[in-house]
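Working notes, structure below.
With one protein chain removed, the remaining protein chains of the complex are shown where they sit.
Just so it is clear, A, B and C label the chains in written order, and each chain counts residues from 1 on its own.
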Amino acid sequence: MNASTVILQLICPDRPGLVSELSGWIAENDGNIRHADHHTDSGAGLFLSRIEWDLQGFALPRELIASSIIALAKRLDGKAQLHFSDEWPRVAIFVSKQSHCLLDLLWRVRSGELSMKVPVVISNHMDLEPLCQEFGVAFQYVPIEPGYKLEAEKTMLDCLSKKKIELAVLAKYMQVLSDDFLKKFPNVINIHHSFLPAFKGAQPYHRAWERGVKLIGATAHYVTEDLDDGPIIEQTIAHVSHRDEVDDLIRKGRDTERIALARALRLHLRRQVMVYRGRTAVFA
Amino acid sequence: MNASTVILQLICPDRPGLVSELSGWIAENDGNIRHADHHTDSGAGLFLSRIEWDLQGFALPRELIASSIIALAKRLDGKAQLHFSDEWPRVAIFVSKQSHCLLDLLWRVRSGELSMKVPVVISNHMDLEPLCQEFGVAFQYVPIEPGYKLEAEKTMLDCLSKKKIELAVLAKYMQVLSDDFLKKFPNVINIHHSFLPAFKGAQPYHRAWERGVKLIGATAHYVTEDLDDGPIIEQTIAHVSHRDEVDDLIRKGRDTERIALARALRLHLRRQVMVYRGRTAVFA
Amino acid sequence: MNASTVILQLICPDRPGLVSELSGWIAENDGNIRHADHHTDSGAGLFLSRIEWDLQGFALPRELIASSIIALAKRLDGKAQLHFSDEWPRVAIFVSKQSHCLLDLLWRVRSGELSMKVPVVISNHMDLEPLCQEFGVAFQYVPIEPGYKLEAEKTMLDCLSKKKIELAVLAKYMQVLSDDFLKKFPNVINIHHSFLPAFKGAQPYHRAWERGVKLIGATAHYVTEDLDDGPIIEQTIAHVSHRDEVDDLIRKGRDTERIALARALRLHLRRQVMVYRGRTAVFA
Partner (left out) sequence: MNASTVILQLICPDRPGLVSELSGWIAENDGNIRHADHHTDSGAGLFLSRIEWDLQGFALPRELIASSIIALAKRLDGKAQLHFSDEWPRVAIFVSKQSHCLLDLLWRVRSGELSMKVPVVISNHMDLEPLCQEFGVAFQYVPIEPGYKLEAEKTMLDCLSKKKIELAVLAKYMQVLSDDFLKKFPNVINIHHSFLPAFKGAQPYHRAWERGVKLIGATAHYVTEDLDDGPIIEQTIAHVSHRDEVDDLIRKGRDTERIALARALRLHLRRQVMVYRGRTAVFA
């Protein structure tokens, strides 16, 4: 059941015959398809496909698949991404002081729910170092002194580079990454503690309480240069009532946050998310 | 079980002894309390109470209760509202072209879920007149010609007055009521087809699709002069995916809209909602 | 967007190359695939596929597609079903006294949410005849006298046959259909007012109240000879509390029932449901 698979994500202009062409190529090479999902965005004229097949028995050796995929994508005038299920991404988790998301992610990694490696946790506070030690994960303290944010980000980028990090997860990291950081390291998932696009920016629970909403939410999304406007992967909600104070919203929100983030990350790691035109297709 | 009850809603400055004072007054008059709910907003220093007791056996005759309540509220420096469960409010339903909320409300009235009378349905289009006829409800056509909105609103206000309407329900009425209208008739519930405060204003489903959200919502709220900013009574949500077009959001949204509106209206009719400081306490 | 499509549902033993073979056959005939969903039940060794493509531009004329599909299915040792999106099924709705599901379905047909024809409503009570008249739907009264159930069912079967009914929907029909009926007319969807398999059989809300559950549910399922044990299509839930009496459960349940039934029926009508081994795959 956990045998290695090849996962192809392809986006290209829509036209008849694409499913046949993709699956035909896999069949010719004796590939056994496990999952095949397609989506046509007719407004945009785009075809999105995610196909997963067994590596074992596939005629092309592992190291030759990429070049074939590149040729295939070129022929279809599209863009392709190739992944192997047995190559676990190296993920850095960014945190500040709150522990709930970090603990949740580390536990899910340990229990096998999240197929990723965590070479480092980066934080602008020391509070969560003991938790990282308990889980045997390296902890890098990068304080953000007023006026020295660029220097701090440079330290982080060096760390990401040295540790060969593919993805950064902001698990309640209470700093905004600069545009420059994101240009150099664009692969970032964030958990925002509101039901976006409601309550973008700071203190969403306080503002939700002020507004008197009856549901609060959490949103896991890819980070872009426009704050809280990146492609949404997952959203969860919780009921609140007039009896709930701001502290209750924060408490209830912790459960929605960690579940939204964990689901989104799992979808990403299994390569079930495709991003296009500021939105996501989630093949769940 | 459906015997008549008296319902008191009271808001006053918080201080010790209030529950005792209220329930003591009812007990002295041989009242049998069915429900008693209280809420203290400690930030605002306010005490909110909703008490419901049997009319039968109560020592004060029905017509003398109001004056006693007024005296009680005055003594507590608060504001009180008094209702009798056997006096069904006269409610006008405002609609445009869409039928789902209107049909739902009329059916719930007929089936006994909503304890209200519907003396008139008011619309700026003729489309829903047949539906009203099927349910035996008067239909008043008040078109909104460009430049003649004030005249149209005057016609509506006359109708509300003549029909002795207590509450107006905007059941997908696609016009904005003027501030002047709301000053003259402030008791209005609206259903907005988004998860407020996200997507205030026009075409929320189109904008939700553009943003790529994973959940859509509906919000039933009291109408105030600030569009879509009134006190929220009820919110519901539905899951959407990349496969859903705008039309699918609209279709799925119809179910969330009619359920949020029906729940909110039922809560209002049972006098379970108290409004204060731009928000609601819902004693459900 | 609403152009006619061809929908193929196929179940066959799993082996490599099936997606390619199906999509290849469609591509060879110039078919433009709109949706393609597959599922492999590895435990059962089965491959399930649902493919939908444009009728327009397809090389095979409409009337020749079926024989090609039969040959294809035979070659794959599987079973296939073929549907055209512009051929709306003829559906009979069975009811007793409760109106909420019937009204909901008729409204959804009228508003275009459900692509089906309703040539007849069959009932063992007269209560809902006026509602059918309002919607212009034929109403057939078939009382179930004690000891004469077989005769009544024969009348119903004659009606289904005469009206060329493809599917029967039990929309709160409070009678159990006999095994004999189901042998002669097996294509039946039911809404059960509990979260199956909890509270099979009679009076689920009373028993849910007795048990003190905190959530109630509704289950839409295909009917089989084992009462309430048929393949589940859709389930919905609602929260309840100690304040809810049995009547409140019944009231809240009406909303879950009609939504579960409407969703299940829409999925069925769009041929998104495949039944196998007592369960369903729902390609939503």
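One rule holds in what follows: a contact is a pair of C-beta atoms (placed from the backbone, for glycine too) under 8 Å apart; a residue touches a chain by one contact, two chains touch by 3 or more.
In this text, all values refer to a predicted model and were calculated from it rather than measured experimentally.
Screening C:N32, C:S49, C:N190 or C:T280 against the full complex identifies C:T280 as the residue touching the chain left out.
Touching the missing chain, out of C:K164, C:K183 or C:H242, is residue C:H242.
The chain not displayed touches chain C at residues 39, 41, 195-199, 211-215, 217, 231-235, 237, 241-243, 278-282.
By the touch definition given at the top, chain A reaches the unshown chain through residues 99-100, 103, 107, 111, 113, 134, 243, 251, 255, 259, 284. Touching the omitted chain from chain B are residues 1, 16-21, 23-24, 26-27, 30-38, 40, 42, 57.
Just so it is clear, only the chains that are shown with their structure count from here on.
Taking the definition of touch as given, a chain qualifies here only if it contacts chain A and chain C alike; those chains are B.
The rotation relating chain A to chain B, fitted on Cα atoms, amounts to 180°, rounded to the nearest 5.
Between the CA-based centres of chain B and chain C the separation comes to 36 Å, rounded to the whole angstrom. Annotation for chain A: no residues touch 2 or more other chains.
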